[in-house]
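For this depiction, one protein chain was excluded, whereas all remaining protein chains were kept in their positions.
Labels A, B and C are assigned to the chains in the order they are written; within every chain, residues are numbered from 1.
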Amino acid sequence: MARQVARDIPDGAYVNLGIGLPELVAQYLPEGREAIYHVENGLLGMGPDPAPDAVDSELINAGKKPVTAIPGAAYFHHADSFAMIRGRHIDICVLGAMQVAMNGDLANWSTGEPDAIPAVGGAMDLVAGIRTIYVLTQHTTRDGEPKILERCTYPLTGRACVDRIYTDLAVIDVTSRGLVVRQMAPGVGFEEVQRRTGAPLFPGFAGSAA
Amino acid sequence: MARQVARDIPDGAYVNLGIGLPELVAQYLPEGREAIYHVENGLLGMGPDPAPDAVDSELINAGKKPVTAIPGAAYFHHADSFAMIRGRHIDICVLGAMQVAMNGDLANWSTGEPDAIPAVGGAMDLVAGIRTIYVLTQHTTRDGEPKILERCTYPLTGRACVDRIYTDLAVIDVTSRGLVVRQMAPGVGFEEVQRRTGAPLFPGFAGSAA
Amino acid sequence: MIDKRVASAAEAVADVHDGATVMIGGFGEAGSPIELIHALIDQGARGLTVVSNNTGSGDVGLAALIKHGRVAKVICSYPRTANSTVFPEMYRAGRIELELVPQGTLAERIRAGGAGIPAFYTATAVGTVLEAGKETRSFAGRTCVMEHGLTADFSLVKARRADRYGNLVYNKTARNFGPIMCTAASVSIVQVEEMVSPGEIDPEVVVTPGVFVKRVVVVPDPALESQWVREGRSYP
Partner (left out) sequence: MIDKRVASAAEAVADVHDGATVMIGGFGEAGSPIELIHALIDQGARGLTVVSNNTGSGDVGLAALIKHGRVAKVICSYPRTANSTVFPEMYRAGRIELELVPQGTLAERIRAGGAGIPAFYTATAVGTVLEAGKETRSFAGRTCVMEHGLTADFSLVKARRADRYGNLVYNKTARNFGPIMCTAASVSIVQVEEMVSPGEIDPEVVVTPGVFVKRVVVVPDPALESQWVREGRSYP
């Protein structure tokens, strides 16, 4: 999945990778392409994971894991960092999701349960400020419930913000005519993807009649 | 006059000096005091005038004259510089004036004549953002007209912003009960100051009965 | 002569009053001014409103300040992290108030407070529960919410190096909220690992100009929050 996302990142893109699965994308960028990774807690130019003996507790990513900085990186404070996000300077954001709706609504910060500790971090800033939002997620919950729905039931992170969804089953575009399946995992058929999705899908992959 | 202003700058103050007469204040700061001079085009810690062979066209003040930077100075961009001003971080501003009204209104940017080229620079930001505004000016115009008036006739820089006026004749405080003369130049009497002022004055200098 | 150094963390926070609003720097432990927070615990001020991105971890630093019942309210973007149990328990027990703010809006509100901007508009949080109760307005067809600048009585910040004027440089991503919090507090208090002479920090590379800093205290070898948590230590 992460490899699939990486293939869709063009040369020269500025990219913000969310916590969790999306962190894996950087390592799969195809040879010959260069992307610059933005870390919202104040780094442009995140490099590969540090060697165990090169960990610096003051050089971390948004998930608070140690990272490195490439030659040509820059550090800056939080307001400048979010000015990059909110001022539409970052090209692509790859985020995890709890739920995605067929109109591109995203819920990825809270289940809304009464005793949950609400914690939003930078998610709402990312989806409001970055033009291209890719969601990278398992197609269903651990219990097999669909995460892609007609409407989100959890509190939203942002409205109509998701452009494309990458799951273990398929790559799905959010379009004005609905959710369009662009690609499926090896051995997976359209029917199966539809069965495990809580919203209508349209076939739109190469060779289909859509 | 500039010496008089300098005497009223406390140790440790952050001070912005306007173009013209106010620029002279820095050189009269009494021994043993340290003030930090803010230059709104991006320097905190202006030093003495440069030697002729040390002039740098990229190190200038708001009047576009070459200056120097002290050890411990800092450069920054224009938004950060005016954040210092508008966020109330600079303690004292010393400005020139075309007119000052008895309520502290200041006019120092335009005569309002129809063919004048309007040019405001940072004056409105300075008077809106800095708590203590000192005006340093000749008491009257070159034609002998009073500059201290009941009401300004020129377009305002800011309303009720001036705290104290330093002229060649007197030091005058703007107070809730009106203009109070705190001090007069050697050989100058209260009557003379009043005669050359376009608004009522009150005596308030040491030893007066006010 | 201007000299913003104070002798100890205790002296630096001595005048924090009950009910004060205190901004506390850091993103997780990176940039968290742990010695200043511990001095504030010792000092005893109560009923604080704390502005900080997180709520601390384990039983040290910001988590310990909260655990000791000193904090009435937090303004925060992410009040739970790995090893954070203090805030969740207090919050569920209704013993602490939370104002949840998106991280970028939090940063911009602090920056605005320091820059004399009372309010601004942003598209962040539009159409979400965090829009509730806020004015909205459309600009060029885009709905935005109005957000207010944030200021504080004190800020506690960690930096790498200072001079006596209070000019600061930071270390890597520990910079995070420090520079903006210094601008937004009436009294900003900074712990640094090292003092240098004026001029040793090149004027071109100063991150926080001294005008934004009131007090500097040297803590040459600051504690690592994560290490204390691993070791099961608590404060005091």
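Criterion: a contact is a pair of C-beta atoms (placed from the backbone, for glycine too) under 8 Å apart; a residue touches a chain by one contact, two chains touch by 3 or more.
Keep in mind the model is a prediction, meaning the values are calculated, not measured.
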Message = What shown chains come into contact with the chain that's not displayed?
response = A, B, C
Request  = Write down which of A:Val25, A:Ala69, A:Ile148 or A:Leu201 is the residue touching the left-out chain.
outcome  = A:Ala69
Message = Please identify which residue in A:Leu24, A:Ala83 or A:Val188 touches the non-displayed chain.
response = A:Ala83
Query = Since one chain has been left out of the picture, which residues of subunit B touch it in the full complex?
reply = 39-43, 56-60, 64, 69, 75-79, 81-83, 85-86, 115, 117-125, 128-129, 155-159
Ask   = Footprint of the hidden chain on subunit A, which residues?
value = 11-12, 14, 34, 36, 38, 43-45, 69-76, 79-80, 82-90, 129
Task = For the chain that got dropped from the picture, name the residues of subunit C it touches.
result = 108, 112, 115-123, 139-140, 142, 144, 148, 169-172, 202-205, 207
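One rule holds in what follows: only the chains that are shown with their structure count from here on.
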Inquiry  = On the document's contact criterion, could you list the chains that touch subunit B and likewise touch subunit C?
reply    = none
Remark   = Of all chains shown, the one whose Cα mean is least distant from the combined Cα mean is C
Inquiry  = Counting only Cα atoms for the centres, state how far subunit B is from subunit C in Å.
reply    = 36
Task = Please report how many Å separate the Cα centroid of subunit A from that of subunit C, as a whole number.
result = 29
Task = Could you list which residues of subunit C touch at least two other chains?
result = 111
Ask   = Out of subunit A, which residues touch more than one other chain, so two or more?
value = none
